[in-house]
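Of the protein chains in this complex, all but one are displayed in their positions.
Note that the chains are named A, B, C, D and E in the order they appear, and that numbering of residues resets to 1 at the start of each chain.
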Amino acid sequence: MRPSRRAPDELRAVSLERGVVKYAEGSCLVKFGDTHVLVTATLEERLPPWLKGQGRGWVTAEYGMLPRATLERTRREASAGKQNGRTVEIQRLIGRSLRTIVDLEALGERQITVDCDVLQADGGTRTASITGAWVALADCLNWMKARNMIKGQVLRDNVAAISCGIYNGTPVLDLDYAEDSEAETDANFVMTGDGRLVEVQGTAERTPFSQDEFLQLMALAQKGVARLVDLQKMAVG
Amino acid sequence: MRPSRRAPDELRAVSLERGVVKYAEGSCLVKFGDTHVLVTATLEERLPPWLKGQGRGWVTAEYGMLPRATLERTRREASAGKQNGRTVEIQRLIGRSLRTIVDLEALGERQITVDCDVLQADGGTRTASITGAWVALADCLNWMKARNMIKGQVLRDNVAAISCGIYNGTPVLDLDYAEDSEAETDANFVMTGDGRLVEVQGTAERTPFSQDEFLQLMALAQKGVARLVDLQKMAVG
Amino acid sequence: MRPSRRAPDELRAVSLERGVVKYAEGSCLVKFGDTHVLVTATLEERLPPWLKGQGRGWVTAEYGMLPRATLERTRREASAGKQNGRTVEIQRLIGRSLRTIVDLEALGERQITVDCDVLQADGGTRTASITGAWVALADCLNWMKARNMIKGQVLRDNVAAISCGIYNGTPVLDLDYAEDSEAETDANFVMTGDGRLVEVQGTAERTPFSQDEFLQLMALAQKGVARLVDLQKMAVG
Amino acid sequence: MRPSRRAPDELRAVSLERGVVKYAEGSCLVKFGDTHVLVTATLEERLPPWLKGQGRGWVTAEYGMLPRATLERTRREASAGKQNGRTVEIQRLIGRSLRTIVDLEALGERQITVDCDVLQADGGTRTASITGAWVALADCLNWMKARNMIKGQVLRDNVAAISCGIYNGTPVLDLDYAEDSEAETDANFVMTGDGRLVEVQGTAERTPFSQDEFLQLMALAQKGVARLVDLQKMAVG
Amino acid sequence: MRPSRRAPDELRAVSLERGVVKYAEGSCLVKFGDTHVLVTATLEERLPPWLKGQGRGWVTAEYGMLPRATLERTRREASAGKQNGRTVEIQRLIGRSLRTIVDLEALGERQITVDCDVLQADGGTRTASITGAWVALADCLNWMKARNMIKGQVLRDNVAAISCGIYNGTPVLDLDYAEDSEAETDANFVMTGDGRLVEVQGTAERTPFSQDEFLQLMALAQKGVARLVDLQKMAVG
Partner (left out) sequence: MRPSRRAPDELRAVSLERGVVKYAEGSCLVKFGDTHVLVTATLEERLPPWLKGQGRGWVTAEYGMLPRATLERTRREASAGKQNGRTVEIQRLIGRSLRTIVDLEALGERQITVDCDVLQADGGTRTASITGAWVALADCLNWMKARNMIKGQVLRDNVAAISCGIYNGTPVLDLDYAEDSEAETDANFVMTGDGRLVEVQGTAERTPFSQDEFLQLMALAQKGVARLVDLQKMAVG
C-alpha cells in the first residue's frame, strides 16, 4: 500500500495552468499533487557567445527552489552565493530534454530561457518541471508564430517526464516525497510523445537493482508519460 | 489622470491569502494589483551566533525575485553568485520593520525567517512584502501559541507599508510600475497600526523635493497604511 | 545632556580639507569630530555598458571602512570576498545623492567615481561622506573646467547630509557613536543648498516615532545642512 | 567501422596501476586507451557535520581535469573560482556509485575521499574514474584492515562503469572522444560485480532513442563491466 | 641622475607618526616621500584554529590600497570580490617579516593583526608598510605591557625594509614609482636592527642580473635599513 493510497501505476493529480505570469512569452504553473512549480519561458534576441553566427538558436533552463518549498527551510542559493550540485544537475537535465524536441535551426538565432521555480516540493520536482516546461515553451513558440517570427514546425514533439521507483518491493509510478525518501531505487524517465527515450537516470539508493526491475520501471514510466502528454495536449490544444 | 485611472489616494486591489504553502508555519500570498509576492515565515530553534544566550529571539527577512517576475528577464541571483544591492537593501528593510513590532524577549531564543519571493512585479514589491510579511508572521506566532511555545503579546502591533510619489506634479498613493518609472519623487512609508512611523525612505529621482511635498506624501501614506492594516486584521481575524 | 556636552542643535567640529591625494582629480579629507573620511573623485573616459551612447555621463560612489576604523576590528571586506549589506546601502545612497545635483548631460559621456574610505568612525560616516564627496566632486569638475572639458553649470547645487535622532527623549543633531547606539530613532537627511530634500531615511531603532517627532528632526537637519553648505562654500570658494 | 577499428563490443586497452602516489592510503592510475585518470583514496578521521554520531562512515569523491587534459585547453576551475556543472555532476555520480558497494556501518565513523584527476581525456573519463576508484578504495580498505581499523566485509562487491552509444547506427561499447562527439545516443552504466545496476544515465544527444536500442546498450555494458571487474580482481588480487 | 635628484644611496624623506587612529592598540602613519601608508595593530584574544592550545600567539598582516592611491584608479578589491595576487603576496611578506622578530611564546595565546592600508602610492608600499608596521606593533606591545598582559622581551629586535634597484645602470636605494617602472632589476630587503636578513626578494624585470650586482644592492639596503631602524627608535623612544 502506498502512503497516498494510489495504485502502483497511478499518477498524482496533475494540473497544467497556462498564462500565469503576465510578462512572460509563455508560462505554466504545473502541479503534480503537492509539488508546485512555476515555469516561465523567456524569449531573448541574444545567444551564448559560443553559438553566435551559426544560424541556430538555443534553449536553456534554470531551476530554483524557494527556501520554504521544503519541509525544513533550505538556505537561499542567492544568499549562499552559489547553486548547489543538485540544482545544477537538474537545470542541465531540463535544458537537454527540451533541446531534443526543438528544431534549433528553425528557431533562428535566439535564445529561449525556461525558468522552473519550485513553490512547494513534495517529490518529483524535476519531472514536474520538464512536463510544465514543455507547455511554457509551446506557448512561447506560439507567441512567436503569431508575430511571424518563426515558420514551420519548431516544436518537433512533446516531451514529458516521470519518476518511478521500487517502494517496499513494488515498482510504483510518480513517487511523492514520503515514497522517495524510502525507495530502494529511483529512476527518472524523460520521453517524447511517441514514446522514445530522451533521458534515463536510474540510481540505486541503497541496493543495486536488476535489469529486470529496471525494465518494469521503464514500462511504468511509459504509461505515465503517455498520460502526461495527453494532459499537455489538452492544456495547449 | 493616473495610467490606472485610480484616484490619487486610491490603493490598487489588495488581497492577502493565507496558508498558501503547506510546510511553512505561516504564509501569505499578497497581491497589490499585478504585484504578487509569496511570503513564508519559518520558525527555527536556532539563532545567529552573535545573539546566543541573551534571552532574546530574532526576526530576519530574505527577499528575492523570480527571474521573469519583471518585464525583461533579470539574471537569477543564485546563478550570478550574489544578491545585488537593491535586494540587500530591501531585505534589510523588511527585517527591521518586522522587528520593531515584535517583542523579541517574549519570542524566546528562536529565529523566525520571513522569505518574500516576488512572483510578479508591477511596482511596490517592498511595500507589498512588508504588508504580507506581517500576516505570515502573525500566523507563525499563532502556530506557536497553539503549541504553548509563547505566551502573552509577542506581536505588539500591526505593521504595513505603502509607497507614495509625485506623478505629473500630483502626490499619489501606491505607485505601480508605470507611475514609478515616471515619478519625480518616490517615498516608502512603513507604519504601525497606531499610525506611527517605523521607516521612512524618500528619494528624489530627478529633482529635489520640498518639505511641504514630503508632508503631503506622508499624509497620503497614513491613509493607505490605515486601509492596509484593516485588511490585515480582516485576513487574520 | 549629550555625552559630548553639545547643545541639541550643535554639530561636531567639521573640517573639509581639499587636495589631500596627489593623483585624484578631486579629493577631500572630511572630519565630523572623530569621524574621518578620505574622499577622492576620479574622472574616467568610460561609462557603464547600459549607459553608452546616450549623451549622458554618470556619477557613482564606492564606500569602504578600514578594518580598524572602529572600536573593534571589523573583517576586511576584500578578504571576506564581498561587501556587506550596510556598505552596499551606503554607497548607493552616496551615488544617488550626488547624481541629483549634477547635470549628467552637461558632464558628457564620462564617469566620475567617488571613493569614500572611512579612516576612523565615530558615527555619521555616511553623512560625512556625502558632505565631503560634494567637495571632491566640485574640485574634479573644476579640474575639468580648467581643461575645457565641460562648460556651463554641471554642478547645479550643493548637497550635504546630516543625521538626527531622538536621544533620551530629546531631538538632537549630528549623532556621534555614543548617541547613535543609544538613540530611539535615527534619521539621515540629504539636502541641497536651497533646503530641499534629496534623500530622507528614518528608522525606528526600538519604538516607532510620531510624525511630529519626525518633523522636529527634519527641522534640526535643515539647520545642520545649512551650516554644512556654508562650510562647503568656504572650502571650495 | 569505428574510428579506432575496434569491434562494436571491444573495450579500449585498459590498465589499472596501483600504488602510484606514495602518501595516499590507496591509489590507482587508470587508463582506458588515451584516457588517463589518477585516483587517490584518502582516509580521514572526520565526518561531514550532518553525519556525526550516527555510527556510520562516509565515502565521497571529487573530480577534476588538468587544464590541458583536453584537445583545447580548458580554464582551470580553481582560477575560475568554481567547479562547473559537468564536474559537479560527475563527482556526485562517482560518490554515489562507491557508496552503494560499501558497508558504511562497518567502515565506522570515518570518511574516505576519492580524488579522480584526469591527466589526459579521450572520452569516458567518468567511467574510467569509477573503475579506477574501486581499486584505490579497495587498497585503502586493505590498508585499514592491515592496521586492524576495520573488520569483516566493508567492501560488499565490485563496482565498475562503462559507456555505450549508438555510433553510425550501431551500438558500440566504450566510446572514445571521436565516437562520443558523433554519437546519436550516449549512456553510462555503473554496475556491480554480480551484474546489477547501480546507476544508469542515458542521454539522447540529438534524436530520442527507442527502448529497444536502450536494451542493446545495456547488454553491451554488461559484457564490458564484466571484463572490467575481472581486471579489477586481477589488479588487487 | 635620479628623477628625484637624490644621491644613489639617499632615502626619500621618511616620517613615522604614531597614535593616528584613536581606537587601535598601536598605529602609525608612515611616509616614504609620496608613499603614505596607514598602519594599525589590533590585539585580539583569539587565534587561528590551527594554533589553538599550543601556548603560542600569532602575528598576521593584511594589506590594501585605496582605489585612488594610484595614478589610475584601480578596482576596489572588496567590490571585485577578491584580493589580487600582488596583495596576497605583500600581506604574507609583512606577516612573515614581523613574526621573525616577535617571541610568539612570550606573546601568549593572542593574535595581533597589522593592517597596512596605502593612502597614496609612489613606489615602495611594501617596504614602507613593514617599516611602519614595526612601530605600530611596538606600540601595541607597549600597550599590553602597561596592562601587565605580557612580560619580558616580546619584541626581539627591530625590523625594517627597503627596496633597491638598478636604474640606468646604477644601483640606487629606495625606488620611487618613476624609477621602479624603469628599473632593470628590483629587490626588496627586509632586515633586522642588527643587520641580518629576514627576507630577500630580487626580481629581474627584463634582463637577468649578476651576483655582483646583487651584492651591490644588498650593501645599499644595509645602509638604508640602518637609517630606518634609527628612525624607528626615535619614533618609539
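Assume a residue touches a chain if its C-beta (ideal position, glycine included) is under 8 Å from a C-beta of that chain, and two chains touch if they have at least 3 such contacts.
This is a predicted model, so every value here is computed, not measured.
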Neighbouring displayed chains - absent chain, whole complex: D, E
Per the touch definition above, residue among E:18, E:56 or E:96 touching the missing chain: E:96
Residue among D:38, D:107 or D:135 that touches the chain left out of view: D:38
Touching residues (missing chain, whole complex) on chain E: 82, 85, 88-89, 91-92, 96, 100-101, 157, 187, 191-192, 194-204, 206-211, 214-215, 218, 222
Hidden partner chain, residues of chain D it touches: 21-24, 27, 34, 38, 40, 42, 44, 62, 64, 66-71, 73, 76-83, 87, 113, 115, 117, 119-120
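Definition applied: only the chains that are shown with their structure count from here on.
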Set of chains whose contacts include both chain E and chain C: none
Chain B-chain D separation of Cα centroids, rounded to whole Å: 50
Separation of chain A from chain E, taking each centre as the mean of its C-alpha atoms, in whole Å: 59
Chain A and chain B, separation of their C-alpha mean positions in angstrom: 33
Touching two or more other chains - residues of chain A: 81-82
Chain-level touch network, classified as line, ring, star, complete or other: line
Touching pairs - complete list by chain label: A-B, A-D, B-C, C-E
